[in-house]
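Have a look at this one.
Note that this is a trimmed complex: some chains were dropped, and none of the rest were shifted.
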Amino acid sequence: MTRTARELANYLGANLHGDSSVPISGVAGPDRAQAHHLIYLDSPRHEERAARSAALCVLVKPGTRLTGKTILELADPKFSFVKAAQWLMPEPEPRPTVHPTAIIAADANIAGRVSIGPYVVIEEGAEIGANTTIEAFCFIGRGARIGEDCRLHPRVTLYAGVRLGNRVAIHSGSVIGSDGFGYVFGDGRYWKFPQIGTVTIGDDVEIGANSTIDRGSLDATEIANGVKIDNLVQVAHNVRIGEHSVLAAQTGVSGSSTIGKRVTVGGQVGIADHCTLEDGAIAGAQAGIPTGKTIRSGQVVWGTPARPLEKFKEQYAWFARLPELAARIRRLEEGTPK
Amino acid sequence: MTRTARELANYLGANLHGDSSVPISGVAGPDRAQAHHLIYLDSPRHEERAARSAALCVLVKPGTRLTGKTILELADPKFSFVKAAQWLMPEPEPRPTVHPTAIIAADANIAGRVSIGPYVVIEEGAEIGANTTIEAFCFIGRGARIGEDCRLHPRVTLYAGVRLGNRVAIHSGSVIGSDGFGYVFGDGRYWKFPQIGTVTIGDDVEIGANSTIDRGSLDATEIANGVKIDNLVQVAHNVRIGEHSVLAAQTGVSGSSTIGKRVTVGGQVGIADHCTLEDGAIAGAQAGIPTGKTIRSGQVVWGTPARPLEKFKEQYAWFARLPELAARIRRLEEGTPK
């Protein structure tokens, strides 16, 4: 879709300086942009790069000028860039089509305008909502339910009974609804605790590639609306994740832990079982949160076992000075403190 | 299968109090249970939740009473719950069927009563034991051997030559027998060390979703009977894991390390190469065990590099008090120790 700089300024609510007739048909980074691409600049550090770009139209913070460019002034150029990208380059409508190699159970309930790729398997009683795209090699287990406007990239597995809301995107290789890891040791071996719960995923959730979300043992694993989960993340049985929380890559959440709303979890964080991260908590990358621990609302933690960030940093700074502290103790013992 | 409370009490060896004729047809958690579901209670903390449950029959520790419920007294209610679940809700027998889209080499050896799902590929010389279920999109490489009563969930890859025992379950997306990560640097580039060994997996092993187990370089990677491996776990070439050991999610075991029997490895643990964890050792979550290290039988370790748990905890407590220790040293230096 091609728009003029003026149309884009109106859409975003921006102040325009320069040639308002410049045509814009997409977004790009400054180095790869062509004349008709929109770019953004949100830090003086990148001003030269923006100036050198072939792009003719730039989103900037108020007061910024770039010679020869059409300037759109906005309080948050990056956020406006995202909005512009979605406006200029909407996701292509899926072609409503069912590939002849898809194996779909006779009693599966497939809504209108769905796109089902080659070699998809949809089992008995599954439901697929309107406008949803299921790409090649996806497996939709018995009785699983997928909402509207979802997109499952190739090679996604939904075990039986799993439920997805609307506008859910799942990347290639992820597995939703596998058995939780629960055993009871007795009579010299492990007995498997029943893993007969399910997984419920809300609306507007995105899940990266090769992540795993286990079904609840007796109850459900619950992912609320707007949650974003990166690649290679593990979510164990009975975990609950609140609205608009974000989990970065390779993080693991153990059984029965609860993550509140708008929580931010960095990469490679380990959250043990029965923990609680209250609303707005932040766990820094590689943090380790021990069994049963509660992280208070808005608290920022780091380290293993996790501690408030400022405390951890102060302690870690002294950790670096341990050889010096030890030498000072020795001098005190020797009676030569300086 | 529906049983009376009396029949269940007899099966489990429980003391029954209350109405022995209550019908029981499955297990559930207290909140979701219906009248005919069995629940369990193993802590006074959850007594109210059990009392409120619609379930009519509860497994409890000796001496517990719940008004209006049929009570089965047992030393270990949770373990008995697991036994009851398996008795009341046995895994459905797979329907012995081979989907017409499965591609099976002419010389593959498929026993009776196997179930092979759609779009399965089974290569030359592979063997599948009786009563085994291979779900959609599984790939069974040349000469791989699978025992009896196994279940491969959708999208499992067995590379050529891999061997599974009986009653092995592998969850979706796991890869068994990929090449180990071994290179020798020479002449300005990495040369791949031969990765021509195999993987042998014993009986009663369960492997989670999206885990990876590499083949041995020259010998075999060996997983003994009863081992349980969670999701996203990495087991490198030539690793050996002893009977009834358990590895939680996202743990990695590097090349040629040996894990004994009944070892417990927490989540996100890193075990470097050529380590030994003796029988019954326990590595806490996120522990890091350096190259060549031995963890003695029954020892519990934590931290990176891993240390005995009690020592690590004591040291970490002092770590938290480092700012205070530093201030005390300063006061000593200034001659004002208090």
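We call the chains A and B, going by the order they appear; numbering starts again at 1 in every chain.
Keep in mind that, in the parts below, a contact is a pair of C-beta atoms (placed from the backbone, for glycine too) under 8 Å apart; a residue touches a chain by one contact, two chains touch by 3 or more.
Treat the numbers as computed from the prediction; the structure is a model and nothing was measured.
Depicted are 2 of the identical subunits; the complete assembly encoded in this structure file consists of 3 such copies.
Simple rule for what comes next: only the chains that are shown with their structure count from here on.
Averaged C-alpha coordinates give centres for chain A and chain B that are 27 Å from one another.
Partner chain A is touched in their complex by these residues of chain B: 27-29, 31-32, 76, 78-79, 81-83, 85-86, 89, 101, 117-119, 135-137, 153-155, 171-173, 204, 206, 208-210, 226, 228, 230-232, 244, 246, 248-250, 266-268, 285-286, 303-304, 316, 319-320, 322-323, 325-326, 329, 332-333.
For chain A in complex with chain B, the touching residues are 103, 119, 121, 137, 139, 155, 157, 159, 173, 175, 178-179, 181, 183-184, 186, 188-194, 196-197, 210-212, 214, 217-219, 232, 234, 236, 250, 252, 254, 268, 270, 272, 286, 288, 290, 304-305, 307, 311, 314-315, 318-319, 321-322, 325, 328-329, 332, 337-338.
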